[in-house]
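Left out: one protein chain. Kept in place: all the others.
And then chain A:
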Amino acid sequence: MNNPYFDLLMWARGPGFDIALTIMVGGILLRLVEIFVLGRKKDLAAPKGNGVLQGLRTVFTRSVPRKGAMKEAPVTYIAGYLFHIGFFVAFLFLGAHIALIGDLIGIQWPAANKALIEIATAIAVVALIALLWTRFKDPVRRALSTFDDYLVWVLSILPLVTGYAAVNTMFGDSTLMMAIHMLSAEALMIAFPFTKLMHAVTFAVSRYYNGSIQGRKGAES
């Protein structure tokens, strides 16, 4: 006699995770190598500024909204920040996640308490809903939205909601909810290299690229 929920959990912890990790790591590498192999044409003009320095600077300065942008799209900015902070606090400071990261790369750090994780999760979920709302409300943004945008939204909110449910034994069997939570995270991992989620890696590359081009020409960011 077996328990299908337990079997699902073991699949998620076993082959499911292996598949997801392989696709994610392989995919990220594929995309990055592809970008770097393309290379850049040599700039023969005499540099008017320090491209490298400006490139590195831009990686960070672009994290701050440019002047006036906050007024134009407050929800996008504020909810954008809150989502990222909430998501990463929940991801990086839950004990169970730290155990996973420790097993993966051998580094561990102290866990946060449940209240903090749950507040972070709630903030991230509310922020995602707000972002979806602005996407729907604004006709321009709605027209610009593609399948990829909605897919990534669903894939981002699912681990948050299912994780909250699993920890608080909501919506049913705790083993099943834990399995679903892991599967939702694995779906996110698989989609990562092939959707806009890849920005979590490429943002640094593209910001550096733009910053260094402009920097060489003497513009400062």
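FYI, a residue touches a chain if its C-beta (ideal position, glycine included) is under 8 Å from a C-beta of that chain, and two chains touch if they have at least 3 such contacts; residues count from 1.
Here is the rule we go by: contacts and distances are computed from a predicted model.
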item	value
Protein name (UniProt record) of the chain left out of view, among "hydrogenase (acceptor)", "Carbon-monoxide dehydrogenase medium subunit", "Transport permease protein" or "(2Fe-2S)-binding protein"	"hydrogenase (acceptor)"
Touching residue (missing chain; options A:F93, A:W153 or A:F194)	A:F93
Selected residue (touches chain absent from view) among A:L56, A:A111 or A:V126	A:A111
For chain A, the residues touching the chain missing from this view	1-3, 6-7, 9-10, 13-15, 17-18, 21-38, 93-97, 99-100, 103, 108, 110-115, 169, 174-175, 178, 182
